[in-house]
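I have placed the structure first, in the form of structure tokens, so that the comments after it can refer back to it.
The complex is shown incomplete by one protein chain, all other protein chains being positioned as in the whole.
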Amino acid sequence: MSEQEIRELLTKVKKEEISFEEGVKALKDLPFKDLGFAKIDNHRELRVGYPEIIYCGGKTIEQVREIIKFMLTKENNILATRATEEMYKEVKEFCKDAEYHKEAKIIRIMQKRPQYSDSYIAVVAAGTSDISVCEEAAITAETFGNKVERIYDVGVAGIHRLFDKLDIIRGAKVIIVVAGMEGALASVVGGLVDKPVIAVPTSVGYGANFNGLAALLSMLNSCASGVTVVNIDNGFGAGYSASMINRL
Amino acid sequence: MSEQEIRELLTKVKKEEISFEEGVKALKDLPFKDLGFAKIDNHRELRVGYPEIIYCGGKTIEQVREIIKFMLTKENNILATRATEEMYKEVKEFCKDAEYHKEAKIIRIMQKRPQYSDSYIAVVAAGTSDISVCEEAAITAETFGNKVERIYDVGVAGIHRLFDKLDIIRGAKVIIVVAGMEGALASVVGGLVDKPVIAVPTSVGYGANFNGLAALLSMLNSCASGVTVVNIDNGFGAGYSASMINRL
Amino acid sequence: MSEQEIRELLTKVKKEEISFEEGVKALKDLPFKDLGFAKIDNHRELRVGYPEIIYCGGKTIEQVREIIKFMLTKENNILATRATEEMYKEVKEFCKDAEYHKEAKIIRIMQKRPQYSDSYIAVVAAGTSDISVCEEAAITAETFGNKVERIYDVGVAGIHRLFDKLDIIRGAKVIIVVAGMEGALASVVGGLVDKPVIAVPTSVGYGANFNGLAALLSMLNSCASGVTVVNIDNGFGAGYSASMINRL
Amino acid sequence: MSEQEIRELLTKVKKEEISFEEGVKALKDLPFKDLGFAKIDNHRELRVGYPEIIYCGGKTIEQVREIIKFMLTKENNILATRATEEMYKEVKEFCKDAEYHKEAKIIRIMQKRPQYSDSYIAVVAAGTSDISVCEEAAITAETFGNKVERIYDVGVAGIHRLFDKLDIIRGAKVIIVVAGMEGALASVVGGLVDKPVIAVPTSVGYGANFNGLAALLSMLNSCASGVTVVNIDNGFGAGYSASMINRL
Amino acid sequence: MSEQEIRELLTKVKKEEISFEEGVKALKDLPFKDLGFAKIDNHRELRVGYPEIIYCGGKTIEQVREIIKFMLTKENNILATRATEEMYKEVKEFCKDAEYHKEAKIIRIMQKRPQYSDSYIAVVAAGTSDISVCEEAAITAETFGNKVERIYDVGVAGIHRLFDKLDIIRGAKVIIVVAGMEGALASVVGGLVDKPVIAVPTSVGYGANFNGLAALLSMLNSCASGVTVVNIDNGFGAGYSASMINRL
Amino acid sequence: MSEQEIRELLTKVKKEEISFEEGVKALKDLPFKDLGFAKIDNHRELRVGYPEIIYCGGKTIEQVREIIKFMLTKENNILATRATEEMYKEVKEFCKDAEYHKEAKIIRIMQKRPQYSDSYIAVVAAGTSDISVCEEAAITAETFGNKVERIYDVGVAGIHRLFDKLDIIRGAKVIIVVAGMEGALASVVGGLVDKPVIAVPTSVGYGANFNGLAALLSMLNSCASGVTVVNIDNGFGAGYSASMINRL
Amino acid sequence: MSEQEIRELLTKVKKEEISFEEGVKALKDLPFKDLGFAKIDNHRELRVGYPEIIYCGGKTIEQVREIIKFMLTKENNILATRATEEMYKEVKEFCKDAEYHKEAKIIRIMQKRPQYSDSYIAVVAAGTSDISVCEEAAITAETFGNKVERIYDVGVAGIHRLFDKLDIIRGAKVIIVVAGMEGALASVVGGLVDKPVIAVPTSVGYGANFNGLAALLSMLNSCASGVTVVNIDNGFGAGYSASMINRL
Partner (left out) sequence: MSEQEIRELLTKVKKEEISFEEGVKALKDLPFKDLGFAKIDNHRELRVGYPEIIYCGGKTIEQVREIIKFMLTKENNILATRATEEMYKEVKEFCKDAEYHKEAKIIRIMQKRPQYSDSYIAVVAAGTSDISVCEEAAITAETFGNKVERIYDVGVAGIHRLFDKLDIIRGAKVIIVVAGMEGALASVVGGLVDKPVIAVPTSVGYGANFNGLAALLSMLNSCASGVTVVNIDNGFGAGYSASMINRL
């Protein structure tokens, strides 16, 4: 609330153009309104289908059920990540619209259809092992109203398959690269495109992989410019950030 | 080169609409042209002032001098990061246009003025200790044709200063958060905005900071969505990625 | 035993104000008495309800049962942390007063009511994931005779909820901040209050969280002064230290 | 600002008991006032001699000089940690009152005498190697108005020297234990007292000490209750936290 | 495709020695052909019995079944590593030729007999604990057409047993050393032979072994020249690399 | 075989004091005999009851059974560490003398009684949590013919209990200190005695204990001289080394 | 020495075909001769120009001078790695043939010309930063009598430059890939060739590179088969192993 707005409000109160109670109410909410916390939420609500999010990892079935029940009262779309099939069955009991994306481990409830973007996000991965993280990223991005192109069969060890798909990768507005083991795919893709690349290290591998540390360090040290990184296995985070960029 | 283009080329050669030698030349370059490696470079060149980049870390003064001399022959702008004052003096000898950004440790040679974007990038940091990394990010982004807002006096330990600057931070199209020590600023900013946040951990700190590891892990685990991370002290990488996003 | 006391004792023995045997006995126990080991225990016993403590982690049900049975003979309050529900059932068999705090994983047996402090300890956390560690801290502090205010719904990613509770946090004599993931909450709270803050990193998170390492390093590097740290998931330790400070 | 205060303010504006401009001004500052950021600073200012603090690590002599010059305009006491002798000489040029504590690496400028507490803080260490960290803690605490007892000649390898000093250690309201190598002193002291212990690991040692990591982990895993930990070599942090507790 | 070949092709098209369509086809495939990706595969196919490989770790029984079914259509040999007995039973249902190497955890389907080399690979290990990794290496090498000598009873703690087998070890063309715990066997063997040694650290051990880290670091720091290292427990990788060298 | 012995052997062959075949045989075994590998084994066999050792960790019940059956044919004592109760039952079937030490997880078969030393080994630990490692050390030492004094109730957090037992600890020829958490007990004991101390870190603890790393580093950095360290949880190794020293 | 040889020797002694003293001497050296330690050295000596090797890291100029002086007496070639220019000057004083390879930090003294192999080793790297490690590998391999092809201008971020050199890389018998930062080049090259690849991680980089750890882990986890790894910056080791393979 600018000084000008405060002056106008006070003048209105004095001139009784608005009631005393209306003045009190406007001023009472001022601290947070002014700091604009509401801006985010308002901004979010204006988008059709901007979903409520719940991370189910480490939660009990009961907790997930109760949280989703509460969310449903707000009539928004709902995105529940790291959800088990048991959680889905529980939710399906009281919510017909619930759909389960098994590979992504996502329960999704679409109550409003999002407005889809024209541009698309490419999700690139080497093979079938990282599929769960890929799908978490892809479904997240789609739920936020983005078109997604999945390119899952391209690895550094058989790089010609990657080149076959270069046009579709380069056509994207932002690219998510999911890779476990040594994570080299992020650097290779980063060197071939002129778009923001969000790299997701995965915990796929064994031994000196140290649960994804190898891929994480590899990606942070990428020799290709334009690569930023999220937490190990954090498909949701990549999908969310990519959505932000794609919808700019 | 599509099948259609190959058909047309062959037809022209057969009909002698183009000479035999022209046909040979077109086909000889075909592999890389087709894979589109040139696309990137062409794309880059079309932007006015897209700079040549040199990382001076671990290079000798002689190496830097020779590389920059060669780059000058191409008449592009030049951005030399992690450059010492001695390197700058050496370059200044043969290049009047060279400017040295001391805090950013950047030598910059602007031969063409970039077209500046309307939207801007915010570079946010807690204090004076991370200034070198901040300026590396900011100068990089500016050299790539972005407007930059520097907000350097906002730390988590005195959070009201951050709130004073919230409007300018929220007005940015993409936000770079630079933080050493525990890196909490990235999460706090990430929770207050609805824009992509690129977090840069710095090696500022001591003890259990482990040369930036504390801030790096902190940022990778950010509870705020929309935060991606680059390598420790990698101001250039953050500036480059932010530029990509800002110019989408 | 001061020199003066020794002089008086010897004089009494010489003057036969006390018997020879009483003199021998007093001197025989002198080493430990003088070093004052007993002081601690005496001091502890004088407080009403100062509990006996047992850490059940890695113990068998049989071991826990036998230890608690022995403790009951001393008629003190008993606090058993990291206890399973099975342990509780076993204890309940022979001790009607046993109560089980499920979220805290604490078995508590209150045989004497502690004198409660006027000042209170605030236990602050971001959400529901860290609840087990929070409750271990809170129940521990209460058992030691402290009033506790729980503020569990305040996270860095939605910082306005934290500000809503600032008055109650600032009113505490000492504050426990429990946080997993990146642990930024400790720095933010530490910057907003002028009271001792005890930070408890939790193992909540995944990937580059490395079982709480991220939050631990983050808290140790806090840019806010007045923050000290205990072991990952060590709610008991935080509750115990906070109690010491609150009762000073 | 409570709803009641807002009502009164609006009434006053309406009744012209305060001028229109006074009303605007009061409301303009309302957000931060209400959040109470000023509370901290006011609270701090009310204490006599509460010092301004500057961390000189990684700063240039010029930066330190300019910051201290600015601080002097506010007439507070000044505490500059990790300061070199060269910095001190520079400051001494324009500030006669500047004193240099060589072992603590602290420049201190006392413009007002703090009110000293009756209770005292004990700073306990094994020997001469950790002296720099000890003195940083001790001088910090003294500058904040605390009496400090230094007990520097007590190590675990010669534990009888520790017992000689037990009375003075137990007499403190809060105890700082500084230890490098394996950091066992924190556990031993923690087991002998019934007061809050703040443990400071130091980087003193070599090999598998890993720059203080051994002592840090050791202290975090202390088997003695009531021990909290600060960053490696963070004497200032320990002194600050101890001061907070001692002055409760 | 050399310039000369392009000239000849164009000439043939012009002279109609080949049809227009043949010219188009030859040029369409040119990019990849020229880069020679096919060379690898052609090269591989020419060897009798060069197997298809599948890493079963982290795959479901269904995934393994479908992949192997598809592979069988190509009539190559198949090597499935990290396969469980359940996977084997599933495969055995539709493929009579499937054999299960229990210790190696390998399913193998030999449809063509490889041409065996004259020279042999030695697989050296200390005892029975590393047997699974050893056999993965040995079976892999055999499937690729190498003779393998297994020397499994030779450890550093009883070094005379190693000397008894020196002749057979020295007779190999390349030596694989598998070792857990401290991995010293790689250095000892490396010092006794004048052949390439491929060291495989295993995760056998406990405590400060850190799941194979001790053996890995030990082998990377081997004081014996000629030792290269693969990932922890990566018997397949060692067998594959040794096969490459043995068949040079 | 010294030069002198060779001379004598050759002379005897020449003089036909021994047969030609005897000469060949003596020389054929010369390499290993001379290197003295047999010395160790001979030396070992001469001691009454020097046991055969088997580490059961990671072995199957079948493997343990077969190995022990084979060992029994040599009529030595047998010590099987990290053995489960199931393994014991299996062994008991065919070996009446087998005894199971449940806490130590040791199967022991005593076929000959060892000659016991006069001096004794002290095994010192803080409490009940490390009991399994303590007993592995103690039973191992006893099986090798050492007298062992167990002092299990002495921790750093209640140091007076340690002093009560000082005489018995100081009376030992060598002392094993077993400690988890921060491992401070090793330094405290090391400072109180003038005997070799073998420290065994255990994995007891949680969080920043990192499975025994904290105690391991602590012990390696012990400020007390005369402390050497074995692997985490390696009670057997400590018992074996202590036995070597005690029987010198 | 086989049984047959022993029989013959004894017979000769008996028949006095050789003197008694000759018999003693032959038998005295038997242990090592029989174990064949000499085999290695004999084998090595038979190759023309097989060099003596000295690692100068951490040695003083005096030590290097004395060692090389001693080596010169044996008239072999000499390869001194990690040598400073000062060391070279010292050596040049007494050895005219000494040559200094500045980038490789190698002093080389060629007294005999090695027989060069027909096949060659390819040394592949991304740029100029890793040049020192590359040259250490290349000069080492050349000194051992191998032809070497250097391909230093090919990085993952500009992958078309790598493809331009594919033929020369594929023509090698063994390939050394040197890479810092994220080390992705090893996987990319490994996927493009069917030859043994020896990967050398370098310490080039900063931040989360952790002095080469990122590249090391990346290479150990390479998704391309046929890649083995040596220690960080160990150009010598790679050159030595490659030489062994190339000369098989």
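Order as written gives the chain letters A, B, C, D, E, F and G; numbering starts at 1 within each chain.
We adopt the following convention: a contact is a pair of C-beta atoms (placed from the backbone, for glycine too) under 8 Å apart; a residue touches a chain by one contact, two chains touch by 3 or more.
Small disclaimer: the values here were computed from a predicted structure and weren't measured.
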Q) In the intact complex, which of the presented chains make contact with the chain not displayed? A) C, D, E, F, G
Q: Could you tell which one of E:58, E:155 or E:171 touches the chain left off the display?
A: E:155
Q) Hey, which of E:83, E:198 or E:220 is the one touching the hidden chain? A) E:220
Q.
By the contact criterion defined above, which parts of chain F meet the unshown chain? Give residue numbers in ascending order.
A. 35-37, 39-40, 43-44, 53, 163, 166-167, 170, 173-174, 192-196, 198, 216, 220-221, 225-232, 236-238, 240-241, 244-245, 248
Q) Which parts of chain D are in contact with the chain that was left out? A) 128-129, 159-160, 163, 204, 206-209
Q.
Using the document's contact rule, name the residues of chain G that touch the chain not shown here.
A. 31-32, 35, 37, 57-59, 63, 201, 203, 211-213, 216, 231-234
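Just so it is clear, only the chains that are shown with their structure count from here on.
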Q.
Strictly by the touch rule at the top, which chains does chain B share as contacts with chain C?
A. A, D
Q: Give the chain pair, either A-B or C-F, that is connected by more C-beta contacts.
A: A-B
Q. Roughly how many whole angstrom separate the Cα centroids of chain E and chain G?
A. 24
Q: Provide the list of chain B residues touching at least two other chains, using ranges where the numbers run on.
A: 35, 37, 159, 163, 192, 207-209, 213, 216, 220-221, 225, 231-232
